[in-house]
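A short worksheet on the structure shown next.
One protein chain omitted, others in place.
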Amino acid sequence: MGHFVPHSDADIERMLADLGLASLDELFAVVPDALRLARGLALEPGRSEPDVAFEMERLAAANRCGPELVCFAGAGAYDHEVPAATRRLGSRSEFVTAYTPYQPEVSQGVLQALFEYQTFVSRLAGLEIANASLYDGASATVEALNMAASPKGHSTMWVSGALHPNWRAVIKTFAAGSGHEIVEIPTRDGRTDWDAAPPGEPAAVVVANPNFFGVLEDVSAARTAADLHGAALVVAFDPVSAGLLRTPGEMGADIAVGEGQPLGTPMSFGGPYLGLFACRRDLVRRLPGRLVGRTRDVAGRNAYVTTLRAREQDIRREKASSNVCTNQTLIAVAAMIQLSWLGTSGLAELALRCARGARYTREALLGLPGVEEFVTAATLREFALKLPVDATTVVERMAEEGFLAGVAVGVESGLATIDGEALLVSVTERRTKEQIDRYVECVGKVIR
Amino acid sequence: MGHFVPHSDADIERMLADLGLASLDELFAVVPDALRLARGLALEPGRSEPDVAFEMERLAAANRCGPELVCFAGAGAYDHEVPAATRRLGSRSEFVTAYTPYQPEVSQGVLQALFEYQTFVSRLAGLEIANASLYDGASATVEALNMAASPKGHSTMWVSGALHPNWRAVIKTFAAGSGHEIVEIPTRDGRTDWDAAPPGEPAAVVVANPNFFGVLEDVSAARTAADLHGAALVVAFDPVSAGLLRTPGEMGADIAVGEGQPLGTPMSFGGPYLGLFACRRDLVRRLPGRLVGRTRDVAGRNAYVTTLRAREQDIRREKASSNVCTNQTLIAVAAMIQLSWLGTSGLAELALRCARGARYTREALLGLPGVEEFVTAATLREFALKLPVDATTVVERMAEEGFLAGVAVGVESGLATIDGEALLVSVTERRTKEQIDRYVECVGKVIR
Amino acid sequence: MTSEHNARVPAPAGRATSAPVMGRDSEATIFEYSSPGRRAWSFRSTGLPEWDASELVAPGLLRGAPVELVEVPERDLVAHVTRLTHRQYSVDLGAYPLGSCTMKYNPKLCDDAASLPGLANVHPATPASHCQGWLELLWSLSNALCEVTGMKAATLAPPAGAAGELTGLLLMRAWHDSQGETRTKVIIPDSAHGTNPASVTLGGYETVTVPSDDRGLVDMTALRNRLDGDVAGIMLTNPNTLGLFEEDIAEIAAAAHDVGALLYYDGANLNAILGVTRPGDMGFDIVHMNLHKTFAVPHGGGGPGAGPVAVSARLEDFLPGPLAQRGDDGTFAWVNPARSIGRVHSWYGNALALARAWSYILANGGDGLRRVAEGAVLNSNWLKSRLRGTYDIPFDRPAMHEFVASTSTLKKQTGLRALDVAKRMLEEGFHAPTVYFPLIVEEALMIEPTETESVETLEALAEALIRIAGEVAGEAAHAPRSTPVGRVDEALAARRLQATWDAVCQPS
Partner (left out) sequence: MTSEHNARVPAPAGRATSAPVMGRDSEATIFEYSSPGRRAWSFRSTGLPEWDASELVAPGLLRGAPVELVEVPERDLVAHVTRLTHRQYSVDLGAYPLGSCTMKYNPKLCDDAASLPGLANVHPATPASHCQGWLELLWSLSNALCEVTGMKAATLAPPAGAAGELTGLLLMRAWHDSQGETRTKVIIPDSAHGTNPASVTLGGYETVTVPSDDRGLVDMTALRNRLDGDVAGIMLTNPNTLGLFEEDIAEIAAAAHDVGALLYYDGANLNAILGVTRPGDMGFDIVHMNLHKTFAVPHGGGGPGAGPVAVSARLEDFLPGPLAQRGDDGTFAWVNPARSIGRVHSWYGNALALARAWSYILANGGDGLRRVAEGAVLNSNWLKSRLRGTYDIPFDRPAMHEFVASTSTLKKQTGLRALDVAKRMLEEGFHAPTVYFPLIVEEALMIEPTETESVETLEALAEALIRIAGEVAGEAAHAPRSTPVGRVDEALAARRLQATWDAVCQPS
């Protein structure tokens, strides 16, 4: 049995006696007998701390990663370095074991960290307002659509077919509730072909830049398409590529969303990640999620507090702009630390290093017989190639060689898919020339 | 180049200008030219954080430990579990990055932790006073001898030949300075044979219990020997065995010393460890190292402070009772946490589990053909055996099989040695029956 | 927009006036510590060609100057963030009796589990053959949660409770669709958590509120009146947000099922009934759990959490995918349910939080989980009994893991409001209870001590609350005085919105 309830048997007896009860069972007298789980839970007995550690280590050992499986996969999850400072500060227990900052007087630590985070996200997005985090890139996009939708719902949404396939899947899942019509715009040569959009009056136009194929989109074309219909432009951006690219705001976005995992969070088998969300100032009253504002305390000192709470579900209930309550604060705090650690010059340098690695790898792979471009458009930190062997097979075989070769991707009816013929390869600042050379050599063997 | 000096080039220029200097070099104008290292240090250029991590991981990977080398070695360094609570609390940066608590008003955290540590050590030792730590078990013993010596030095010390050989070596090294005559008392069948002591008037008698062979000594015999000469009795104890054994104080010790590594510190290739030190109250004015006392602040609140400072080197200088300044505070704090985590019942249980494992292993090994007792006296958590194959060879071969089989030990002229014919085996609470059975089977193979 | 900030005189990062150990000044923002040319970063040496940005990005896309973040050395960053942690209350510092939030102590062994490199460093697109450990973990956790809730199958993907709710509502919708029915309404009690109605709206349903009766339980007559063929489902939490067990739950379930509606369980209060009774046995069809309440995922200052959804057999086919499944050969694979509503997360949910929950379940075992519920309910009732006579206890029935008190009477007598109590509690060295929730109780103080607090801590909580109640009128208005900042001007924050440092720097 676990022992996280502190009471000794004597404590329990005394407390029960204070309550006039004879047994712990009597605490549950209100639970009808028929509903009682007489047999107890059919779970194994509790284990000691070292036994739990042993079991968790067994499970961990049954995964391959790190030097055992050198990572060239991206597709929305990136193998960036997390420096000791970010890791150690981000795991301080005051951050980890606090609740949502409902009582600002004892929550200035989390609140100020979020305020700084919001500033960073706002600058990365080139938009005035950023919230205190959403669940992940996909959920941020869903919230962006809800925000852009007419208040009476059931809007049409144009979503680039080169947006991450999983994100598009999530958008469609939640559209079943909101009633939005999701129109996926096909791609041509890896870019969204806005001319191929069907007739209709979208409330929002969504484009990713770089997109799922790592391709740099023509965001101005998306802006034009949006303007034509008075729609909001939602740009999904990558915070690392942001080190080199013009901001979504500069390129005309009304709302910018993104996956914040690259900012100080390990790949974590897909979560917890971080939904980045920023928008124009005039949209703030419909902002999903929490927002921290700076204010003063009674003594006139700077203080931070969650603000514009009236948008939120606990106050507005069924009329709230979103149902989000618990978000990803701790991951946002880590991102704040990581962005401070990178700083102005570091983010640019990081983006540059990723782009250099990608270019070097791409050129080397293209030098292999039978390897071809999957799309010809310009890419930045990741790129897709066609190989003479099916990409899924390549990934499996390369794993045996100690490489996570990439992600198998494709295009179906003009829309990006996971599990296709092409290989999507991503290169982060962690990949050395030596690793890349070995990787390319291995790919050469595997596709021979 | 490292980048832990925060200044930008512009900062440096400005600061130099403020000082009327033209270059950083001019800061060192007082250093005669002839002494300048014009060529610079012949060290490699600074590496980035991930490059350093990579190199450190390379070095770490070139050691074998943990599941790769299941540990049955003890001899003063024990493979105990360090729970997450101890590890995580003990590494909080307020403890890690503080200095010696010279300013008590901002050092109550460390001071109170040390006060609690002193209380624990005092209880373990059964003596009223404990200091705030010394370097390790060996240095604690050296300090005990200096404390017991007549103030005018050059005393004779009787040291059990079953005290850890490395500790005896350290005692002898430092005796070259203090001028003490170290007389090592031979053992018989693994126990100190006080009757074999040469004539003389020792100032102190030192015995370990359990001793180097894991044997439970007859401490009362040592007490008698000490009484005969009016000498102080120094008992070296093991804090884990203390869970089952009578305290040094109860058994007549004037001073108790010990190696505190088993209390929450990993084996760490031998350090940093923790010198435990306790003594009778009337010896406190000659106590080596720091001592924390409880007192009050101006408002009458409880407060802690280092006390009886007049003993210390910074005040008494050449007349100080010891030269210790920096000690092992952080390790003492970890021990405080670990002892709290274990608590009254846990320490007893821990000792019991070690003793059970040792008995099971010992019996199983004695069941192998050709394996014999090295000494017949009763042991607790570790024991020595004679094998048909030289122990050093057994250790080397067993390492290939994934076990750290123990430590090769012996007796020369009645004195315990490292590197002998016998195998000293230690079993901690981390060893399972399955591991022990595999270990015994392997030993069987290796000695065949 | 921000170029002038760095031109200001940077604040001294080594000055620790904000650390309470030394004073009560404000901590400057990281932006104020910035100074051109300083840095913390360093990157691995790679040996790759050092192409220029202009050789890698087309001119029209390349930004002119780098994004202006900050320029601080690691030393100043570490000092800043460490000081921020000294301005933050947390469970590890003391009791946190925040009702509905289950702010229990999370064993440190779970932190270890979540930081294992073999879990933390795995890319989510790793072929299943190379991440069998993760799939086994997800599969095992899913099974355990089904056992705990008495359900058939589960998805672990929803990243928080609210996400679980919406997932559950979409499952409800898919179910009715599969029955060829279109239903429009979901019934929730007036005491429900705000996420419930918000999720109902996002699920495309209309919220119908059912009042509580004078027991504090669902008013059965009112419920029956609202139940018809338009009702897709009822969302309940049991114990409800008053901390009371809905004793009529079997009847409610029968009534719901009679009209073809489904019964949804908001598992935020599951802590109270672990191993004692199960939503499935009560008749619920859909259950979301808040692993960050019940299963020791720490709250992280507001997340990440995890909000798995478990369902009864008839809904299994609709679950979002992919799900980890064990094959006959003992290996694990991803599967997608036949009629899945689709994905609800970029990948598989908050995986590392799931790993924490699994380690917590392993450590507790079945008996340990029941002890958790016993401890939670014992502590709650004991504390309630200490406060009875001082505070109003609006629905004074046997409490489960939490209870609701009120300052209604005190307010009339001395003007003491729930908010004042909250702020005074901060001075007393505790976090405040939840206030003004549930909405159906005036001046509500929702108190959840959790099972990890000792009886002495409960006693200290009680003494503080009783002391506050006995103070002279107006005394509490100045609280809190001992916190890093005093009472915060929330109105100003909304009126003069400054949501970024850049907004602070702009003339408004």
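Read from first to last, the chains carry the letters A, B and C; within each, the first residue is number 1.
We adopt the following convention: contacts are C-beta pairs under 8 Å (C-beta built on N, C-alpha and C of every residue); 3 or more make two chains touch, one makes a residue touch a chain.
Here the structure is a predicted model, which means the values were calculated and not measured.
Note that the undisplayed chain, when the full complex is considered, contacts A, B, C. Note on the undisplayed chain: of the listed residues B:77, B:253, B:276 or B:443, the one touching it is B:77.
For subunit C, the residues in touch with the chain missing from this view are 9-25, 33, 35, 38, 73-76, 78-79, 82-83, 86-90, 92-95, 105, 107-108, 426-430, 452-454, 456-457, 459-461, 482-484. The set of subunit A residues touching the chain not shown comprises 3-4, 6-11, 47-51, 54, 83-85, 87-88, 93, 106.
Convention: only the chains that are shown with their structure count from here on.
Inter-chain spacing, taken between the CA centroids of subunit B and subunit C, is 45 Å. The residues of subunit B that reach two or more other chains are 49-50, 83-84, 88, 93, listed in rising order. With touch defined as above, residues shared between interfaces to two or more other chains in subunit C number as follows: 38-40, 43-45, 71, 74, 78, 82, 107, 109, 111-112.
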